[in-house]
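Before anything else, here's the structure in question.
All protein chains but one are shown at their positions in the complex.
The letters A, B and C name the chains in turn, as written, and every chain counts its residues from 1.
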Amino acid sequence: MQGIISLFESGLGLPELWAFVIGVVVFSLLIFLFIALFVIVAVWLERKVSAVIQDRWGPMRAGLTIQGELQTIADTVKLLMKEDIIPKPVDKLLFILAPFIVFTATFMVFAGIPLGPNAYSGTFDLGLFYLIAISSLGVIGIVMAGWASNNKWSLYGAMRSVAQIVSYEIPIALILIAVVMYSGSFSVKEIIATQDTGYGIFGWFLFRNPFMFVAAILFLIAGTAENNRTPFDLPESESELIAGFHTEYTGMRFAFFFLAEYANMFVVGVLLAILFLGGYAPIWHVAALADIPVLGWFFGSSGFWIILKAMLVVIIQMWFRWTFPRLRVDQLMYTAWKVLIPFTMAIIVLNGIWMKLFNLI
Amino acid sequence: MSEAQRIITPRGHQDGIILAKLDEVLSLARSHSQWYLQFGLACCAIEMMATAASRYDLDRFGAMPRATPRQADLIFVSGTVTLKMAEKIKVLWEQMPAPKYAIAMGSCAISGGPYSRHGYSVLKGVDLIIPVDVYVPGCPPRPEALLEGLVLLAEKVKKEKLLSQKFSKKRGGAEK
Amino acid sequence: MKNYFINVWNAFYTALVGLKVTFLHLFIKSVTVKYPLERDKVPANSRMKLEVDWADCIGCKACERACPVQCIHIDTSKALPEDNLAATKNGTARKLLVSNFTIDLSECLYCALCVYPCPEDCINMTPNYEFGKYDRKLLIEQFAPFSDDDRAKRQAFEEELKKKKLAEKAVKTKEKE
Partner (left out) sequence: MNPKKLYELLKKRFGEAVISVDVENSIPPKYVIQPDKVHEISEFLKNTGDLEYDQLMCLTGQDLGNELSVVLNLFSTKHYSSITLEAKVAREHPELDSVSDLYATANWHEREAYDMLGVVFKGHPNMKRILLPDDWEGYPLRKDYKPADAWHGMPISKELSHKHN
């Protein structure tokens, strides 16, 4: 982002303030474009993954080939054209605000995500802390949506969502401690730099010790629960709660929830990539590529690696969704409080012992 | 689709080529994205479920099942509409956002079917309470027949011109 | 404590088994019939749409009486001088003209009870299932190839005949008295 601002400042000769404002706007638009593009691809991919797992074809009629690649665009156009219903008994202000808060929380997370060593919007010393804190802000929007809808199913969905996210925040935070024990810093750049040892995937925290491997799996489970996806989709379980907290939302307002859900999937993917898969660090360094103008940029700082790794996690999440049935509420709470939290605590302790044994401290 | 052309005569519009073309594109997109609310009432519901399953796969047409009427574009009324249930169908229909469509599946939903003469508790056709776009006859229809109904509906949606209609209304109701 | 770990391991292990099952389905060929492009073969004797070969109908109304939901309607009239009625394919001479033969396909049960009593085998179930319509009135199928004017003409002729008969009867009864 600094690069863009300085480009406006020096390249176009704009005053500092204007350059800053325009730079911020341009950068946010770029992020928005990226999210929209990702969601369009991810929704299509999700439907295709589900189709393949169920031996079906999936969308095949919208688009130029038989794979229905324009399906999501058709859906978006349709959602844009739908009537916007605001039921009479709702709390109007909260009802309108809720989807935007949910989306904004997800949107803000992207500010802390680095795509390459030089491609990030801001430098945070507590970058990881920021990511976790902001990504769980969306639950406020969900509660607002559930409360404002004046619908019992919405309220149930919202309440379940709060209980779920509050519970699953804890194992995630505890796993962060395990990671930070290795990196010694909360800065995302620092964490990635610690993993970029030159040994390719063997530098990743995933393979540092057996407990970190378990921690990665637990993080994936907790992350899936964080963004309310099957098998943890209790806030919007359609067989019990109609559509949970977004039962009363139509057209574009619903699309924002949709957008936020898929963007959240990407966030979990990126977090997992940063924490365990080496972030934007390439899987192998090819020194010869760095000097070639386009390829060097593409494999160096374009975000290719981190997006690839995040996409992998996103696909694994989709795989989860079309494999597992939904958990019961008590099973959900059992998983969080009686399995994930004790296990993560044990991982921290064992990590410390391991590091002491191998003189890594 | 001679049937389609016969019923839906193209509306006259003088809104310029851009609006008309845009309308065409938008209607094309809408015709490929009909999220449906399933309203299974009797034996036809089983065929409807079979249609959504792997063998016939409604998802190929861009049709996604939605649990809430607020996010649905299309309602499948499949089965015997009793008077007690008719009220609920009406409520659900009114909760759907426009533009919305309905498909009546099976003899019972279309006209009461076998209950049309002596069924004291059966509504004689769901089109008495909600406007039905496509009638899929059969007792019950094959899954392919329902898919044909969906294709017929898509043909109908493609011919709609929502934008032109809206703007001509704003300009003083040239539509009439 | 031991149970707890066994439980956790079982949960994890069975989840992996589930993931394996769905993963293997990536390599199974799709079972979908891509309907508008290809379709299932329907057995030749399957009961779908009713079809009537009007040229063979003798207007006996056996099917109308057999129908459990009364969705068949047949009107017959005496043949006009200009209609020359050919014999049916079974060789039966047609004495009446079927001026109106409608089947309300929206009420039809597809039970085939109308097929068996037909003496001329002219009403049949066909394996055609694609006849969705935009309007319910279009589901009332008319099999007699006459325009409404034609039908009105025939009805008028029929009524004239009836009147004539009544008049003749009246004359006869008067003569008897």
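What to note about this one:
In the analysis below, a residue touches a chain if its C-beta (ideal position, glycine included) is under 8 Å from a C-beta of that chain, and two chains touch if they have at least 3 such contacts.
Fair warning: this is a prediction, and the values are worked out from it, not measured in the lab.
The omitted chain makes contact with just one of the residues B:Pro69, B:Pro97 or B:Gly112: B:Gly112. For the chain left out of this panel, the touching residue among B:Gly79, B:Gly125 or B:Gly149 is B:Gly125.
The chain not displayed touches chain B at residues 83-84, 86-87, 111-112, 116-117, 120-121, 123-125, 128-129.
Here, only the chains that are shown with their structure count from here on.
Inter-chain centre distance (chain A to chain C, centres taken as mean C-alpha positions): 56 Å. Inter-chain centre distance (chain A to chain B, centres taken as mean C-alpha positions): 37 Å. Spacing of chain B relative to chain C, judged by their CA centroids, is 24 angstrom.
Each of the following residues of chain A touches two or more other chains: 51, 54-57, 60. For chain C, residues touching at least two other chains, in rising order: 30-32, 34. On chain A, the positions that touch chain C within their shared complex are 51-57, 60, 319-320, 322-324, 338-339.
Put simply, chain B touches chain A in their complex at residues 26, 28-30, 32-33, 35, 54, 57, 59-62, 66-68, 70-71, 73, 95, 97-99, 162. Within the complex formed with chain B, the residues of chain C that make contact are 30-36, 39-40, 42, 48, 68-70, 104-110, 129-136, 138-139.
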